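What follows is a single structure, written as structure tokens, with notes after it.
Every protein chain of the complex appears in place save one, which is left out.
Chain lettering (A, B and C) follows the sequence in which the chains are written, and residue indices restart at 1 in each chain.
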Amino acid sequence: MESILTEAQIAAQSSPEAPKLNYLTNGHSVASWLLTRDHKRIAILYLISISVFFMVGGLFAATIRLELLTPHSDLLDPATYNRVFTAHGIIMVFLFLIPSIPATLGNFLIPIMIGAKDLAFPRINLLSWYLYIIGAAFALYALMQGGVDTGWTFYAPYSTTFSNGYVIATGLGAFIVGFSSITTGLNFIVTIHTMRAPGMTWFKMPLFVWAHYATSIMMMLGTPVIAITLLLMVLERFAHIGIFDPAIGGDPILFQHLFWFYSHPAVYIMVLPGMGVVSELISSFSRKRIFGYVFVAFSSIAIAVIGFLVWGHHMFVSGQSVYASLVFSLLTLIVAVPSAVKIFNWTATLYKGSISYETPMLYAFGFIGLFLIGGLTGLYLAAAGMDIHLSDTYFIVAHFHYVMVGGQVIAYLGGLHLWWPKMTGKMYSEFWGKISAMLVFIGFNLTFFPQFLLGYLGMPRRYAAYPEELQVLNIFSSAGATILGIGMLLPVIYLTASLFSKRNAGANPWFLPGLEWRIPSPPPTENFEKTPVVTWEAYDFGKDNGLEIKEAEDFFS
Amino acid sequence: MSAKVEAHGAEHHYHPPGLQHQFDDMAQQKDSTSIGMWAFLAQEIMFFGGVFTAYLVYRAKFPMAFAAGSNHLDVVLGALNTVVLIVSSLTMALTVYFAQKNNRNMQVIFIILTMILGSTFLVVKYFEYKEKWQDGLVPVAGWNHKVSPEEMTAEEHAAPAAGAHKLNAESAAYEASEEFRTKARRGEFRWADSSLARQAEHGHEGKGFLTADEKSGYFTNGELDPQKFESKVRIFFWIYFVMTGLHALHMIIGLGIMAWLLWRAWLGSFSIDYYAPVEISGLYWHFVDIVWIFLFPLLYLLGRHFLAGHGG
Amino acid sequence: MQNAPFPLWPEQASTFAWQVDALFVYITLICLFFGVGSVAAVIYFALKYREKRRFAVPDPIHGSDLLELTWTGIPFVLALTIFVFGTIVFYQLYSMPADGMEVYVVGKQWMWKFQHSTGQREINELHIPVNRRVKLTMTTEDVLHDVFIPAFRTKADVVPGRYTHLWFEATKPGKYRLYCAEYCGLNHSGMGGWVYVMEQRDFDNWLSGNATSQSPIEAGKELFQAKLQCSSCHLDNGAGRGPKLTGIVGKPVKLNNGETITVDETYLRESILNSQKQVVDGYTPIMPTFKGQVNEEQLLSLIAYIKSLSGDTSGITAAPAASSTSSSSTQGASPPGAGNSNAAGNTQTRTTTGGQANPHAKDGR
Partner (left out) sequence: MSEHDHSHGHDEPHIVPIPMYLLIFGILMVGTIATYFAALVDLDGVFPGANTLVALGIAFFKMTCVVLIFMHVWYSKRLIWLVVVSSFFCLAIMFAFTMQDYLTRSTGTF
């Protein structure tokens, strides 16, 4: 097979001129955006929406940390504080982190990476964005009306009977957003099965696609359960029938089972895409195929499958049967192994690589360090005897921020930087990129490491006020959050600024072999002029990858 | 490879009707839609699965209360509906058959038959719900038919409040009120047929078969407590309404899909080359049928034998 | 550690605290092994293999099944050791001693109520003797709460409608924090207090000297006469709308269904909570049900007071449900409302009404 690059594309790669008609310039009306069925435009719609919610969630986080600067509830009264951390949790989880990578980077890249014109169901893709927006509107309505104070876990019977927040509106919001996640997952599964270009076999797919495949399985099979659970909760609150009400024989712990049946798989929904991104980052900037590609690919699937068997580890102290706890404990420790496999393979990929420290790569390093800490602290929680002391303390808070922020958010930022030139055709400022990556890393550790100590000392979570002797560590944490906040704010500024700069990125600024780098930046609406025929392995930097990646000197001299 | 069809080239290639731009050919499109539908059904299974889990948990805890609740349902109507749905599944399957045979008229006829059967199901369901409403079996306070004084029998007038109570009773004032008296007997939450619990207490040859939860869940100081028993029956009805309600909702959506399908079939859109919409609508319809195949025994039948074995 | 500007390690004050800490250290060692190892490797490789020429392409390496097997196998085995160790500690923490000193705990938005088996009651404070096993039997009147004592390294949720248990044996006299660790609404962070661990002698003193607070009988009297207005019907001369309650305990009472029952705590409890159920012969069932209006504690006080009217001032020793009026076939019938209580084997002796219709709830939101 000869190279699939057209003359024009090769020209585009070396000349800074972007092609005239791309997906961004193909229609400028509002309707051309709001009614688009182009996966790339929908990705941009998602990108904008989730960024907004990330800011809102971040502002709530800032409020939390400000309040916790002093041991007393002086800035916020407890009623407000409860609403603030609930809003923070719900917005960050349902409106930001779950759609973060899949709905933006995944949406944008999966069809391109497998050589398709679009996702299998473009209209359902658009529907998914609208569902997201409708769900978010419900949540925002609840927020405006005074918020919810149940915590993001909505535990019964507090949520069903005792809370006087807007539980129904929020519950319905999360219910609807759930369907947006289901439709995204469905689309990905079908697309990955049926839309691969000729020659693109399963084991030629980038690991990013594998990770999304595993994520989609969990979205498909897990999310409906949270939907029905929230529906039952809403109905219960509305009609006071008592299915979770112990007064008439209902069982509040059933709610926890149903909730975590989804929400544990959801935490993997919240990290697998990040792992997919990190595979791409590590490979790209050490210019090597991922070590043990097949193992990394299957470890995603293993996490998806075993991930459904461990939910009870959130309920060790809940009054669940002790035998059930032990079964869940064992399975939880087993599901940690595939994550270990990934970490080790990434490390091994670096061996004898040709490593450059671009901004995205800094995020990848950050991910490995932070996710390691987050994941390893998961082991403490998985050991039933240890979790009794740690459950519902700041140790948990630190654990999940390390995996969610240190894992997924960092990976998301890394991925956003890697594919920003592809999505927008513009290059951001490498200088500011590096600065902000460092700030995030330092700020993050300063914020959340002290929380491990706080947790072991016994500071319970969801506390508006805490004992005086714990103030020093809390001040560290709040100080760190300031640095972290600045670190997170910077990309918003310099990435936006890059849109108005003249620094065109070219089709392939980093000389990478993936299919997405073989089309212009920004890509045309149809992605490929001609359906590509794939003859090379994933991450093939070698001579026969069909792409004339000349060594860099040629371009820089 | 070279035989690939270019959907959106500069010149016009062969573009079969119904082929969407993102697909290369009809085979790919058909594959995608059917995998998509199956994935969607997997999602539906888990969605219903949540309520089935709740059913499982509570039925394992309170089998007698569930039996008592089940005995309040109209098993004849339930069986009728089962038959109606099975026939509709057959007509749906035949619709697909005739689409494959390019027979427009038969397609239209069978879609209409399917819709008629689907509507029959819903009408029957409506009457069942109405009956529950009249009998005070809706588990939500205040959502039942209020028995007016005129409707009451002499007996009911005579002993309005004896042993009467309301769940979550707020006060005696309420119990003494007019509203309460009008609900007595046939009013809300009067469904305790606690004889089943009594029977289970003594069981076969003196071997009681109450579960541990039932022992604490129905009895107060060793006395069968109708109020506590009723609250468990109420859980049964709650699950009954959620399950059948969600199922009915799916039927209604199914009818909407059928209407659209009828329109397309009328226009003669489907043939052996392109009948994926018929096929996947059929999948959906059969799925809804399957849910009912389980709901029928779980809700209507389990527990009937308690009546049979012990003469009621 | 006392000299540090802030604490870094919580005090160890129970027999199993060291086990939990040992487990912590064990897992930490494993984590350091993998964490430091991986991070060191990443840093070393990143420095050593930094690109020599811009975007040079190194020789590809595809992988090694042997390596994969190693680094799947080793974590797997270590994970299993963590499981075993964790299970041992879990067993220690969650298997209840048979001979523990019983304390009953009722959580309520937003306070902890403790009652010793000798009758003493405290709020947000728990006094216990050192070196003695203490077993908590816990429930809640409203939502989930969680008893958490970091210095003892143990916690457990309290669940409405059923009993959960916790035990510990304190090793050091002192004052330790008690928290509510399960989110329970508005004042969750205020729902805490102290556990006072005392030498046995001090504890005995405390027990006997704890007369400052109102006794159950006094509290019951106040409820009966003022707060709940029972006395408006139950007059001492028997002329009220309800029967006279003086001297009834231990005596048979005839009901209007012809049965005769001996008045005991359970009967009293039922009469108050479900007054319509057992109606005294000759009276109309006009007594309102107090279910949902009196909480568990008030109920205990009322019963204590009514008993004192019959000259029985022993207070509440055994709880109503346990005073086995249970019929033979339903041994262990649990208290009303304790719908899914911990099953038949649950022979412990306090009761609760479980959650009731709740005044905080706002409809339709």
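Quick note on the criterion: a residue touches a chain if its C-beta (ideal position, glycine included) is under 8 Å from a C-beta of that chain, and two chains touch if they have at least 3 such contacts.
Source: prediction; values computed, not measured.
**Student:** Given that one chain is not shown, which residue among B:125, B:228 or B:286 touches it?
**Tutor:** Going through B:125, B:228 or B:286 one by one, B:286 is the residue touching the chain not shown.
**Student:** If I consider the whole complex, including the chain that's not displayed, which of B:104, B:202, B:264 or B:304 touches that chain?
**Tutor:** In the complete complex, the chain left out is touched by residue B:304.
**Student:** Touching the hidden chain in the complete assembly: which of B:41, B:112 or B:224 does that?
**Tutor:** Of all options in B:41, B:112 or B:224, contact with the hidden chain holds for B:41.
**Student:** Touching residues of subunit B against the unshown chain: what are they?
**Tutor:** Listed in rising order, the touching residues are 1, 3-4, 24-28, 31, 34-35, 38-39, 41-42, 45-46, 49-50, 52-53, 56-57, 60-61, 75, 79, 82-83, 86-87, 89-90, 92-94, 96-97, 100-101, 204, 209, 212, 272-273, 275, 279, 282-283, 286-287, 289-290, 293-294, 296-298, 301-302, 304-306, 308-310.
**Student:** Suppose we count only contacts with the excluded chain; which residues of subunit A make the list?
**Tutor:** 193-194, 198, 202, 221, 225, 253-254, 257, 261, 308-309, 311-312, 320-324, 327-328
Here, only the chains that are shown with their structure count from here on.
**Student:** Think of each chain as a node with edges to the chains it touches; is that a line, ring, star, complete or other?
**Tutor:** Graph shape here is complete: every pair of chains touches.
**Student:** What chain is most central when centres are computed from CA atoms?
**Tutor:** If one averages C-alpha positions chain by chain, the most central is A.
**Student:** Any idea how many Å lie between the Cα centroids of subunit A and subunit B?
**Tutor:** Inter-chain centre distance comes to 37 Å.
**Student:** Find every residue in subunit C that makes contact with two or more other chains and list them.
**Tutor:** In subunit C, the residues touching two or more other chains are 338-340, 356-357.
**Student:** Where in subunit A do residues touch two or more of the other chains?
**Tutor:** Residues 240, 247-251 of subunit A each touch two or more of the other chains.
**Student:** What residues on subunit B touch subunit A, complex-wise?
**Tutor:** Against subunit A, subunit B makes touches at 1, 4, 6-8, 20-24, 28, 31-32, 35-36, 39-40, 42-44, 46-51, 53-54, 57-58, 61-62, 139-141, 143, 167-168, 213, 217, 228, 231-232, 234-235, 238-239, 242.
**Student:** Sort out for me which residues of subunit A touch subunit C in the complex.
**Tutor:** Those residues of subunit A that touch subunit C are 73, 78-79, 82, 149-151, 153, 155, 157-158, 161-169, 237-238, 240, 245-253, 286-289, 291-295, 316-319, 322, 325-326, 329-330, 333-334, 336-337, 340-341, 343-345, 347-348, 350-357, 365, 368-369, 372-373, 376-377, 379-380, 382-389, 391-393, 453, 456-458, 460-467, 469-473, 510-511, 540-542, 549, 551-553, 556.
**Student:** Which part of subunit B faces subunit C closely enough to touch in the complex?
**Tutor:** Result: residues 61, 161-165, 168-173, 175, 201-202, 208, 210, 212-213, 215-217, 219-223, 225, 227-228, 231 of subunit B touch subunit C.
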